[in-house]
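Apart from one protein chain that is not included, each protein chain of the complex appears where it belongs.
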Amino acid sequence: MRKILFRVGAVLILLILAGIMMIVGRGHTIYFDNKTLEYNGESYAAIRRINVFVNGEQVAKLSKKERGMATCMGQSFSFDIEVIREKDGEPEPYHFDLSLPYGMDGIIVNLPAIMEGLPQEAWMSEFIPAPPTETEEDELPSDEFEMGGEV
Amino acid sequence: MSEQIRTDDSILVRVHRALKDFGVPRLIIAAFLLLMFIVAPFTGVNFWSQVTNVFNRFSWNAVLVLAMVPMVHSGCGLNFGLPVGIIAGLLGATLSIELGFTGPVSFLMAIVISTPFAILFGAAYGGLLNRIKGGEMMIATYVGFSVISFFCMMWLVLPYKKPDMAWGFEGTGLRTTFPIDKYYGGVLSNFLKIEIGKLVIPTGALLFFALLAFLMWAFLHTKTGTAMTAVGSNATFARAAGINVNRIRMLSVVMSTWLGAVGILVYEQGFGFVQLYNAPFNMTLPAVSAILIGGATANKASITNVIIGTILFQGIVTMTPTVMNGLINLDISEVLRVVVSNGMILYALTRKTEVSR
Amino acid sequence: MSNQTPLLEMKSIRKDFFGNQVLEDINLTLNEGEVLGLVGENGAGKSTLMKILFGMNEIRETGGYEGDILLNGEKVTFATPFEALEHGIGMVHQEFSLIPGFTARENILLNREPQKKSVMAQIFGERMNTLDRKAMEQKADQAIEKMGVEIDGQMVISDMPVGHKQFTEIARELSKDQLKLLILDEPTAVLTEQEALALLDSIRSMSAQGIAVIFITHRLQEILNVCDTVAVMRDGMLVQHVAAAETNISEITRWMVGRSVIMERKNTRPVPETRTIMKIDRLWVDMPGETVRDVSLEIREGEILGIGGLAGQGKLGIPNGIMGLYTAGGTVTFDGEEIPLNQPRRCLDRQLAFVSEDRRGVGLLLDESLEWNIAFPAMQIHNQFLKPLLGGLIKWRDEKAIGEVTRKYIDELQIRCISSKQRAKELSGGNQQKVCLAKAFALKPRFLFVSEPTRGIDVGAKALVLEALRNFNQESGITIVMISSELEELRQICDRVAIVSGGRIAGILPATEPSEEFGALMVSQVV
Partner (left out) sequence: MNKQSSGKKALNFLGANSVPIMFIVIIAVCIPIVGFSPTFLLNEIVTRLSRNAFLILSLLIPIMAGMGLNFGMTLGAMAAEIALIFTSDWQIWGIPGIVLAMIISIPISAVLGLLCGKILNAAKGREMITSYIISFFMNGVYQLVVLYMMGSIIPIIHNNIKLPRGYGVRSSVDLTRIRKSLDNLLAINIGGVRIPMATILIIVAMCLVIIWFRRTKLGQDMRAVGQDMEVARAAGIDVERTRLISIVISTVLAGLGMVIYLQNMGDMATYSSHSQIGMFCIAALLVGGASVDKASIGNVFLGVILFHTMFILAPAAGAKITGNEVIGEYFRVFVSYGVITVALIMYETKKRREKAGIGQQLAAAQREGGVTRA
């Protein structure tokens, strides 16, 4: 009886561990857009220059119509940006904390929109990679006993 | 007492025993192949061209399978060391080409040249197997691998010059694959070839196999052949009857090796190419499983086993891709081949061998 | 001795293997601390009796036994040896069951090791407990102590002298706290004199500690030295059970071999006084379990010489050695010429033939037809049953001739089979034996070794086989050497009988001598 308990426990621990791993290990790619966005009739113009920092490191210098990128593990993501509206103007710092949807691999964040504090669905959209266009791989595996092989 | 049971067997019992002797997996495979042939026409695959394929594949591989027989008979187990013979054959092939023979002569010369190598290698290999009775199969496997990988180096180093075989630029080192239509490609298959519509029968190759098979059959009916079977059936008995067990085993290994050498040559003439380097790796297991499918056990094998086995195995290998494609355009033949061949070997290995050796 | 309920009572035990009775109505009682000596020829039923007591599987597989076994008054039946162990019965078998790479201690406590609890055990089960080496040491050494013979607990079995292995086994039984009764099956067989003496002492000390011992041996002196009572078995019956003090060796031997009904000897011809055809000189043979140490023997032309002796004494080693099946040394001269040893072929060329005791292993090609079995040696040795083709270049098997000769012998020896093509393994033991004989006869030998020709075959076949041998000898004047464990059988058909004991010839007597004489020789120098 006691043993069964222990065994179940052990299995549970493994499962829980697995669960945790799936959450903390979930990788996302975040794309920062500095692009003009139309949202219920209003237009949020792209900005002359935006510098994006993820935990202290600069990951992108974005002029108008540019896209930067960062990766993160887990569902919470925070980043800072410096906004420079006109040539050598004062940079305005912003800080954002986002919680990322588990299901999305690639997430596009529209910076002008998020700066205006619009609702999430406005500035967040999923990044759909272009369908791969490479040709069918012809090499069929087999029981062939090829030698060499790196170890 | 047992003979009582024996004598008043009902037909049913006999049938049942027959089935048991035949073996379940073999039955399944045979049934599967049959199914293939039945289904084939409906999948738009031409029946006769399929039959032709089977014939061809049979004619290429049968001799390699035949190479299993002597060692099985002498109780050396399944010849996982087939590559030793194959290498001898490849040496024969390459040398006869290098020496400038062409056409049928080159095939003949290939056999002639490979013979001394086969005897040499076979003797060494047999001598080894005699020192490790009981552990033959595993060691044979790795002896085979070692020989192959050693010759991988040799193919590079040996001073072959013939441009048909050697790499153009450096001059030394043979190509991994090269065509031999200038030499002995199809010398057997095209000899007396019969063509009826889509059905093509490589008579020459079949005859050649028949010849070797007959010689093997005849050998097994001679004094020495009898001794060989006895050694395989019960080595102690043979020893008590004054047989030099080691010599007989040695002989059987040499024979197997030589047949392996000839076998690869026959394969090449059908296939039309010589494959060097790692190619021999993939020749062994199909041959082993073929003879097992044919109904041989680890220490009993007959010519019939060879023929049935080769037909069944090659049948599966050739039919499945086309038929499968025709049906669900999904080609799992590769996988199927791997599973069937190795599964068959596993089955043989896990079965209790009733003979006490 | 004491009148409290005896430790062990065996009441009218009966056992038959497929019809032939091997134990008949055995009654035996054993008290706490009593040492019982159990003696009897091979096949007298000693070991069967012990197997029943110890709950060995083969007893159940062969249809169990009749009668009751009572331990401390209550009836017990053991399904497995393990149950017997639980009830405090331990047994030391003749063949060791020890792990070669383990130390004596590890072996003594094999699968009964004291353990330390470990966490992993909670998840993966008891077997993840670690061994408590210290406790093992103590427990094992206690057992060795108890035995009273010094052996090194740390020594690895494979480095041990054979005697110490024996003692390790005994210590293992003693290490079982519940042990009340210990069965020792020929423990002294492998011991040197001193070791044997030490063992006897330890037996005494065991009995002093209240452990009853059943002591099986052929060394009668030991019995007299150590046992309280002696039980003598013969032909599955308990013929005597007396206090050791009240008897002596010669009496015991008589009980052992003496037949209630003395069979009349059919062989009444005088011992032939012909020339010596084979001279064996200082032969040694390395045959596991049947070691021949130093045998010298002269065999006369045309006689039937019997070689008898207890199992394991080396009688089987003699033919196997001479015929080259086991490594042998010494000199053997046949018909004036020396035969090189370890080369079966050379013997066969000299027209010696051998019917092995190991029918299935050596005697037959189980998977081949009778034709093959009978014709094969003749074909290989004398090129019989062969058709020369291409001017003798090819020696072709002559199926027809083979078939003929096979059918001839099938008739002569009345081999029961459906056809000459039937597979050997499908025949019954008796018929297989006949096939072996036919094989030998087909060689047209001048000299024939026959080893245990009647082992494990039914009565009818027995008579037939012996008859065939005698005829073969008389009609074609072949010299026959017949090795058998059954003394009476030897006395029936042989002219002289040599008794092997301890790997040496203990003596040669005309078959007419009374059984007691042979019995005395059998136990004379057993090892």
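Here the chain labels run A, B and C in written order, and each chain numbers its own residues starting at 1.
Just so we're on the same page, contacts are C-beta pairs under 8 Å (C-beta built on N, C-alpha and C of every residue); 3 or more make two chains touch, one makes a residue touch a chain.
As the structure is a prediction and not an experimental result, all values here were calculated from the model.
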Chains still shown that are in contact with the chain withheld from the display: A, B, C
Per the touch definition above, residue among B:Val24, B:Ile194, B:Leu211 or B:Val339 touching the missing chain: B:Val339
Touch criterion as defined above, residue of B:Phe121, B:Phe145, B:Phe209 or B:Phe271 at the omitted chain: B:Phe145
Residue of C:His87, C:Arg293, C:Arg346 or C:Arg470 in touch with the missing chain, whole complex considered: C:Arg293
Full-complex contact with the absent chain, from C:Phe17, C:Phe102 or C:Trp396: C:Phe102
In chain B, positions touching the absent partner: 80, 128, 131-135, 137-139, 141-143, 145-146, 149-150, 152-153, 156-157, 170, 173, 285, 330, 332, 334-339, 342-343, 345-346, 349-350
Residues from chain A at the interface with the omitted partner, ascending: 14, 17-18, 20-22, 24-28, 71, 73, 105, 129, 131-132, 134-137, 139, 141, 143, 145-151
Residues belonging to chain C that touch the chain removed from view: 81-82, 97-102, 106, 110-111, 113, 115, 118, 120, 126-131, 162, 190, 192, 282, 284-286, 288, 291, 293-294, 326-327, 329-330, 342, 504, 527
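Just so we're on the same page, only the chains that are shown with their structure count from here on.
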Chain centre separation in whole Å, for chain C relative to chain B (CA means): 47
Whole-Å gap separating chain A and chain B, where each centre is the average of the chain's CA atoms: 58
Interfacial residue positions of chain B with respect to chain C in the complex: 1-3, 6-7, 218, 221-227, 229-230, 233-234, 236-237, 239-244, 300, 354-356
Chain A-touching residues of chain C, taken from the complex the two chains share: 122-123, 125
Chain B partner contacts - residues on chain C that touch it in the complex: 323, 325, 344-345, 347-349, 354, 356, 360-368, 372, 376-377, 379-381, 383, 386, 394-397, 416-418, 422, 426-428, 431
